[in-house]
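Here's the structure, in structure tokens; my notes come after.
A protein chain is absent from this complex, but the other protein chains hold their places.
In this document, chain identifiers A, B and C correspond to the written order of the chains, with residue numbering beginning at 1 in each.
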Amino acid sequence: MATLTVDKAPPALLSSLNGGERTVVRVGSVEIGAGDPVVIAGPCSVESYEQLSATAEAVKAAGARILRGGAYKPRTSPYDFQGLGLEALEILSQVREETGLPVVSEVLSTDDIELVAEHVDMLQVGARNMQNFALLRRLGQVRKPVLLKRNPAATVKEWLLAAEYVLAGGNGQVVLCERGIRSYDPELRNTLDLAGMALARQLSHLPVIADPSHGTGRRDLIPAMSRAALAAGADGLIIEVHPDPAKALSDGMQSLNFPAFSRLMETMQTVGRR
Amino acid sequence: MATLTVDKAPPALLSSLNGGERTVVRVGSVEIGAGDPVVIAGPCSVESYEQLSATAEAVKAAGARILRGGAYKPRTSPYDFQGLGLEALEILSQVREETGLPVVSEVLSTDDIELVAEHVDMLQVGARNMQNFALLRRLGQVRKPVLLKRNPAATVKEWLLAAEYVLAGGNGQVVLCERGIRSYDPELRNTLDLAGMALARQLSHLPVIADPSHGTGRRDLIPAMSRAALAAGADGLIIEVHPDPAKALSDGMQSLNFPAFSRLMETMQTVGRR
Amino acid sequence: MATLTVDKAPPALLSSLNGGERTVVRVGSVEIGAGDPVVIAGPCSVESYEQLSATAEAVKAAGARILRGGAYKPRTSPYDFQGLGLEALEILSQVREETGLPVVSEVLSTDDIELVAEHVDMLQVGARNMQNFALLRRLGQVRKPVLLKRNPAATVKEWLLAAEYVLAGGNGQVVLCERGIRSYDPELRNTLDLAGMALARQLSHLPVIADPSHGTGRRDLIPAMSRAALAAGADGLIIEVHPDPAKALSDGMQSLNFPAFSRLMETMQTVGRR
Partner (left out) sequence: MATLTVDKAPPALLSSLNGGERTVVRVGSVEIGAGDPVVIAGPCSVESYEQLSATAEAVKAAGARILRGGAYKPRTSPYDFQGLGLEALEILSQVREETGLPVVSEVLSTDDIELVAEHVDMLQVGARNMQNFALLRRLGQVRKPVLLKRNPAATVKEWLLAAEYVLAGGNGQVVLCERGIRSYDPELRNTLDLAGMALARQLSHLPVIADPSHGTGRRDLIPAMSRAALAAGADGLIIEVHPDPAKALSDGMQSLNFPAFSRLMETMQTVGRR
């Protein structure tokens, strides 16, 4: 592994290489970082039992191993749909039971941690909260794995040091997620920084996944960037899938429908890794 | 005022022009947005009673009208100095009483709001928390003014909509603070976006101030950018001052000592505005 | 002056401080860098004798001291209007004679230098050509001053070293022009980097001006940013003015009409500098 220049104290936990081993994160019965790439899929927001259930069955059939679905949504405007909250968590629990897929959902606040942790298998920290240090510290004391998204203006070093807040608190089960940095190009929502992702993986012992949905904001680029992320060494992917993207309450432009997701999963079989 | 393109619901409170009036924010007895620019000054972190007291006396004598000082510090690394916490709040209270200067300090978490609000006159939301929506919502219910810093990757629209979370909660006393966007130039810590600041002021009825200390990261550029911000219409400035910047526990490179701050305050007298 | 870190050989001419003196650049009878800020104004493109002549009279009456006007236009698309070429140069010559205003126009290629230099008083290198080293070298051998625009992705160091190519060739009459760096905010065409401008002025002995028209892309922000640039120490401004901006063949959104330019010139009288 390469070395990272840190100005003051060294990030002991990240750089200690975990005794020379890469960390494997366990989400329910699924292992991220154990060699085989793991695909997480599902809708941006949980909208109804029917929507989530149908999506879960479809992505499971196509090979996804973890279900995603937002209950509490961080939205730029307070007037946009903010998620179904507790109702969504209950739907997630039910669909988890019915399909056997472990689930991941975002937590926006220290107040929600306990409730979300009761219903899901992995707690996501969104890009806007990457340096919400109060939230990160509290997640250091939780017994559930954490999915830490990179902020769109964060350096790789800042991202790793954000993870360090969780590790320093005692929770070593952290997966890093590259989801695109701020882009100046109006044709792209973000710039998926796969070199930054590869560097983060090289500098730490944590698993790293990519989010080509937010990373590009364009449905038509998801297959190319999914393949690229795996070829660059990603331990997994997180992809937005919706029964009818045109009617999605959020992020429809970057969601795949069921047939497109199935085709994507097939083409990824041919990507050799490392 | 110009118009802002918003995708879905209109930002009712910001765009309603407050009945055609610009908002004046009251911090103790000081008014921000009433015409005369207000300078907020003080150390990045409260380090001791002696440090804060000496700084407060010096900046007051030079013309500053509000004192700043960090009690809870958001730091990139968990191993860096994190602020004195409650002890710092008590020092801020004491110095406020002795000097008559109202004080502003950052709040990192919903858990701290009550305690910080007891000790200070204005609650700062840092750049990393600009889209910490749980924090913003809670601040909507507080009876203290809020200083909302712009995130270094936020558009002007995203910044205004973050303010909207506070306003929508019922607290209309919000001051916006431009503190620099992410820069690719290693000679500068950030790029102070004065056009973005002027646009935010134009698109809303809220007062807007500039932070040339974080905005440049270089002591030698603070005078030029302070003058420029006022000439561009800023309602005020927030500037880091320390008795001995070389020994500061944080942000020493961008802090002024007392004589440099005095000189700066004098040169700003000649900047005509609007 | 501050110091600039250069990896290999030092930029001798820039850092030698010109024997401790700041350079004054003479454009016809006008001095840039001699203390009094100089305003350059005119249309993006020369469209006709009538358009240029009317604009020249108007900007002169309002206090501008140099006329700008594009003959060869660098356009993103080969299918856009590319400028009137030689015809525009002849119009510039004629209007220069009639008004007594010296003129500046862009040179796109080493092939055009001789012809453009015959007709104008100052040769502009556009932002896209900031590192067109063949062009810069050739301009080092010309006996006309050069206006060197900063590339929207250039660091201050790269910009100064581009100027160094001209100086090293023997032409010390270079004015630097900050015109905005690439922005991710769709509300702004570029981010006018006034701290970068102030830093360039601090690190070199060359005059530095600002271009608030390209720097913001919005007519409504030009007054605030013109005032800010002067307050930050700019030696001048370059501003796009057109008789009827709505009908301009290029850059209409960021051009002022005559009355708006007159008002701007008046408000700038109140900006104290340094």
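The rule we apply is simple: a residue touches a chain if its C-beta (ideal position, glycine included) is under 8 Å from a C-beta of that chain, and two chains touch if they have at least 3 such contacts.
All values reported here derive from a predicted model rather than from experimental measurement.
Checked against the full complex, the candidates A:E106, A:D193, A:D211 or A:D235 give a single residue touching the omitted chain, namely A:D193. Residues of subunit C in contact with the chain left out of this view: 6, 8-12, 74-80, 108-112, 128-135, 151-153, 157-158, 161-162, 164-165, 168, 181-182. Within subunit A, the residues in touch with the undisplayed chain are 2, 4-5, 153, 155-157, 181, 184-188, 191-196, 198-199, 202, 215-216, 218, 220-221, 224-225, 227-233, 267, 269-274. Contacts to the hidden chain, counted on subunit B, fall at residues 182-184, 186.
FYI, only the chains that are shown with their structure count from here on.
Centres computed as Cα averages put subunit A at a distance of 47 Å from subunit C.
Note: centroid distance subunit B to subunit C, computed from Cα atoms, is 34 Å. Shown for subunit C are the residues in touch with two or more other chains, namely 184, 186.
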